[in-house]
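A single protein chain has been omitted; all remaining protein chains appear in their positions.
Let's look at chain A:
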Amino acid sequence: MAGMALNSETSDTKKRASSLINDPKVRGIFYQVLTLALLVLFVWTVTQNTIHNLQKANIASGFGFLQGRAGFDIGQSLIAYTSDSTYGRALLVGILNTLQVAVLGIITASIIGFIVGIARLSQNWLIAKLAQVYVEFFRNIPPLLVILFWYKGVIAVLPQARESLNLPFQSYLNNRGLFVPKPIFGDGAWAIAVAFLIGIVATVFVARWAKKRQMLTGKPFHTVWTGLALIIGLPILTFLALGAPITFDFPVAGRFNLTGGSVLGPEFISLYLALSFYTASFIAEIVRSGIKAVPKGQTEAANALGLRSNAITRLIVLPQALRIIIPPLTSQYLNLTKNSSLAVACGFADIYAIGGTMLNQTGQAVEIVALFLVVYLSISITTAIFMNWFNAKMALVER
């Protein structure tokens, strides 16, 4: 009897032990821990190996070089920069240039993309076909070719500096870029910027109030016109009230080139246009599929309720289409940002081009490639976070 009890007890522990091995939960944790350990080991080995080899090859390492004098000049910069600035500042110039072309590119690509996407659904045969040709043309050639098309095919064949094309407002276009008058801000000009900000904030409040009133009473309000008046009108009023404190520096012909004014170089223009036009073709398809995906019954129901076609698009179709459009749109925005590294082909000083120069002058390949990763990752993640927030806001709110 006693022996039997003992026997059954041991088999019980055995069973418990074997059930522990077979327990999917325990197994899962075990494999995850193992994978994590291997991953840590991998990263550690690679780091140690790199440090060891760099030391063996007598290559200096570390990020101290960022404090050193850069010694090279940069053609396009949004902040003050000379060859006496540090490598760190040169890197910042590159980051800002990348951001500039990415942000402007995203805005332009979205506008073109939405227009072309909607045009593809047009009842007008010609408009729909033109939009289709646009999409098929631009999305089927590599972005690098689009950049070279603008750079070598369009801008390079513009007239020389001495025979510049005259544009309105004393602007000039030649193969050195677009020369526009540069505003010079006098005393009190900051008030105009403040007025502009106040206009935006006021518009937001007006929009909220108008929506609330419409919910309660059903009375519509001309939010768009009021908003425009606030955002544009307020700064203009301030400008006049202060006695026009802004003057312009107009470009004039110098010995080699036009001097004065602001210049948008061919490198920036071709990269910006290429990225916008290229990405717009993808956005157009996303927009078209998003609108198509809204069930026909929605439009019909809205028609039955007596809404006008303008209101149907704005209030019924678009909000539903946006839910489908936003996630793939995010990917396109990220693609555009990353494609901006093709700037190196046309000599635009983006982060990749400037980083490349730094890499060559300092030889700090590992550090600079790490910086590339961090910068692109930060920009992409910020874009993704913003778009996810926007997506969540647009998502169906269940009541």
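In this section, a contact is a pair of C-beta atoms (placed from the backbone, for glycine too) under 8 Å apart; a residue touches a chain by one contact, two chains touch by 3 or more; residues count from 1.
The rule is simple: contacts and distances are computed from a predicted model.
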Name of the absent chain as recorded in UniProt (options "ATP synthase subunit a 1", "Aspartyl/glutamyl-tRNA(Asn/Gln) amidotransferase subunit B", "Succinate dehydrogenase, cytochrome b556 subunit" or "General L-amino acid transport system substrate-binding protein"): "General L-amino acid transport system substrate-binding protein"
Among A:Lys25, A:Lys219, A:Arg255 or A:Lys296, residue touching the chain not depicted: A:Arg255
Per the touch definition above, residue among A:Leu20, A:Leu41, A:Leu167 or A:Ile184 touching the missing chain: A:Leu41
Residue touching the undisplayed chain, where the options are A:Asn175, A:Asn335 or A:Ser380: A:Asn175
Residues of chain A in contact with the chain not shown: 31-32, 34-35, 38-39, 41-42, 45-46, 49, 53, 56-60, 71-75, 82-84, 152, 156, 160-161, 175-176, 254-257, 259, 265-267, 344-345, 347, 349, 353, 356-357, 359-363, 365
